[in-house]
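I have placed the structure first, in the form of structure tokens, so that the comments after it can refer back to it.
Note that this complex is displayed minus one protein chain, with the remaining chains in position.
Chains: A and B, in written order; residue numbering restarts at 1 for each.
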Amino acid sequence: MKIVIIGASAAGISAAKTIKASEPDTEVVIIAKEDRVHSRCMLHKFLGHERDVKGISFIADDFFETSGITWLNNTTVIGLDTQKKTVKTHDNQDISYDKLLIASGASYFIPPIPGLRESKNVYGFRDLKDAQLLDSECNTAKNAVVIGAGLVGMDAAVAMMERGLKVTVIEMTDAVMSLQLDQKSAQAYQQRFEEHGAAFILNDKVVSVDVDEVGRGKAIHLASGKVVPADVIVIAAGVRPAFGFITGSGIDTNHAILVGDDLQTNIDDIYAAGDVTGIAGIWPNAMKQGRIAALNMLGEKRSYEDRYALKNTVNFFGLTTLSLGNINPEPEENCEIFICEDRHNYQKVVLKNGVVQGVIIQGNIGGTGFWQYLIKNKIDISGKNKDVFGLSYADFYDQDQQTGEYRYAV
Amino acid sequence: MNTNFSCKTCASADQKLETFISNLSVDTSHHRMEGQSVKCGFGLQGICCRLCSNGPCRITPDGPKGVCGATADTIVARNFLRAVSAGSGCYIHIVENTALMLKKTAASKGVLKGKVALAKLAEIFAVDEADEHVRAEKIADMVLADLYKPDYVKMELVEKMAYKPRFDRWKELGILPGGAKSEVFAGVVKTSTNLNSDPVDMYLNCLKLGISTGLYGLTLTNLLNDVMLGEPSIRLAPVGLRVIDTDYINIMITGHQHSIFAYLQDRLIQDDVIEKAKAVGAKGFKLVGCTCVGQDLQLRGEHYQEVFNGHAGNNFTSEAILATGAIDAVLSEFNCTLPGIEPICDELKIKQICLDDVAKKANAEMKPFVFEEKESQSNDIIDSVIEAYQARRGVVALNMDADHGNDDTLTGVSEGSLKSFLGGTWKPLIDLIVKGEIKGIAGVVGCSSLTAGGHDVLTVNLVKELIAKDILVLSAGCSSGGLENVGLMSPSAASQAGSKLRAVCESLGIPPVLNFGPCLAIGRLELVATELAEAIGVDLPQLPLVLSAPQWLEEQALADGAFGLALGLPLHLGLPPFVTGSPVAVQVFTQDMLNLTGGQLIIDDNAQSAAQTLDAIIEKKRKELNI
Partner (left out) sequence: MKRIIIDREKCDGCLNCNIACISAHEEGSNFYTVNMLSPDAETRNFIKFDAQKGYLPIFCRHCDEPECVLSCMSGALEKDPLTGHVQYDESKCAACYMCVMNCPYGVLKPDKRTRTKVIKCDFCDDKVDGPSCVKACPKKAIEVKEVSL
């Protein structure tokens, strides 16, 4: 059997590994538009010169050779023939498959703001190519502007600060990383960034960009009337699933490729995993989807149930934070909020009817993995009769006598 | 994030204190409980032995004996006797210093404020001297002579002090103590490597140490102090963090040896010293009570209204008192002077002076008290406290809690003041007991610990249960500090008592929990019990009287407990004293003791069930007395 995988990030590589571990004889072809495999979560380490290209890979150097996988890099898929079961590449190859996994991820988009799309010095921060282009800009630029203070924007900001640029972050909402943090925990990061030289403009948005004679954006005009000078601009205003090449293939989509619990699309033998499905959201989920799609392509019947994507960890300047679930409930949701705070920690637990809706653990996050289980599985903790901040896995301790693995006693 | 040291502090019966501590930016015992929450089971059971280099040996299914062959019973008994010996040593140190102080005070014709106490001791000791100073010196000499006897020579005052039926029983059991200091020595020797391995012999030895500790370390220390410092008298006084007055130069005192402060506390209110304070912007000096010596000052507070501001809190409140920022110096002479105060004092620029090297703190100035130099020493202390005051006030932030505590804690209760209050006779109390208006008496004593639910938690909950059952509670030790701060020693607490006890309290205007002061006053409780038994004509174990040290903390408490068992009283502890790994220990303490002394150990960390057990014992004793 021959399995073709489009995309070489979390879902694609995880699928390839799973296939080769289970059935080494299966032929696997990975097609990727990038030059090399890299972890996008480490791009800031590359841009900040903390690691080189090799250092942000998440596979062994000889992964493709030792596992016998055909690796087609710098190759863009431009079409798909579901009848003939082939994919067409930019260099006009038709590559046949028995089963196909689309793990082509997502790509950033530039909002339609006058001057922004036209500027040659506007970059996303999505893959290695973006980081490499930004890297050379950083050699000469002095002022950097990051549009969007989400995790990606903050990653880009910290890397450019590392390179000695004066970084200004512009954000529409009133706090940084507002999807992951609440006001208080966001403030802790903003303060650390500012101490290291960054400037933040919150509650404001870009209305236009002045483009100079060589086509570079030089001044960014904000709704407030402020003008921010820029030598390089990073746009971090969100991403969209990338699947333009399936147009006309008959695969069902809305804003993303639609898949069932088995991660198969409406077309037999074509699966999708990772950001392109819109249900991944985050690296660990993409990895899991890649693994499950692979097992299903090999004939198993696994279903993907872990659709819980409201989770993240943040680590800037040694301040670590775990964020899960609904951390900023609206008053009408009638949630109870518990806060525990000291000079090294800020913890917030959102409860509704005894069920944990969300947590923020900022500071010491050791041993906090159990929270995700509680939230994902809607465990009622009211019976524990205990300070929520004293909870740990010990409160749900149970073991499988046969395997010695832990379970949850709930 | 805020500036709080940590958001994990242990619970406290005193809600205001719990909140105060949880908001502190300094580390306290209450914070450190979290990091010590998992306890080693071997340690808890007392089955870890570190007496030789073959160890530490621990009793396990595969290793049921130590390398030397010691069983769990032997290991537990050795550990326990060592602890009791150390605890006894602590109290004997206190009575030795107190007797020496009385001897020197008397010899130098110093002031003796407690005429009644002096007369009482002279009567017990059969000292017939007209001159009060000669009389006092003789009494001190008799105490010292006993303390310094070898262990093979019995102490002479035991028979004079002890209730006759008890003395006879002790004699039968062969547990009359020799010289109290030597007995500590003997206990330590006996428990060393490959010496005594007989658990029963060692537990009897504990009782012996209990007797010397109780009669000398506790009872006599009180009475000797009363001679020098004045007898307690009943009054209402303020307690809690509210007693600290920021207008004054404040000195917190910790320890157990009130007489060491005798000269200083008078000196602090003399005009020239007050002038010195005024010169640096303060109104004068105040002593802020903490730990047992604070209780001692509170007990005798009638004599020290000007210099003593009140008792702020017990052992595990000391860090919080310092964290108010309004204390300028700590004078310490014994426990409980927690090592945890050291970094707080450093951070808040609080001067630390130790007056007795047994309680030397790492970063404190050592100034061993010398009787002959007390004038110059006091002046030096005053000067260095003023210096600290000038360096820190205005610089160190204040964090007061004027809401904490209350103004109407009934204090000054002693065997003497209580009897006077009752009209000079125990009859009214005995009548109330006989009629069942007061069902019985519980001496709730000892320390606070942070286990057993948290700071003062079991003590307070148990006392609430007991008074609800019409049992009058007498308290001595840090337990008093906790009980007074939560208002159980205020007359209004009568409303929390059962209907009969409530009526008694309301008619007399007293709370259902009487404050005898420091742990030393456990000796006063013994005097009360003895006088009651004498008046009724029974032995102590027959009285409807129980003891509880719900939150016993340290080795001294174990020596006190041994005294309680020697007296033949039922003794409740919240947590076991590291003996449950030995079946023999459990048997001896919970069963066999009944036949030996009439005493009995009850271990229970649940306030409700413990109160039920104690109540049942009182009921049983009432029945046996046909009342």
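Throughout what follows, a contact is a pair of C-beta atoms (placed from the backbone, for glycine too) under 8 Å apart; a residue touches a chain by one contact, two chains touch by 3 or more.
In this text the structure is predicted, and so the values were computed from the model without any measurement.
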Contact partner of the left-out chain, one of A:Met1, A:Cys41, A:Met161 or A:Leu202: A:Cys41
Among A:Thr247, A:Asn353 or A:Ser392, residue touching the chain not depicted: A:Ser392
Residues of chain B (touch criterion as defined above) contacting the omitted chain: 37-43, 58, 60-63
Absent-chain interface as seen on chain A, which is shown: 10, 14, 21, 39-42, 45, 56-60, 282-284, 287-288, 291, 311-313, 315, 318-320, 322, 324, 364-370, 372-373, 392-395, 397, 399, 402-406, 408
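The rule we apply is simple: only the chains that are shown with their structure count from here on.
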Partner chain A, residues of chain B touching it in the complex: 1-8, 25
In the complex, chain A residues that touch chain B: 184, 188, 340-347, 362-363, 389-390
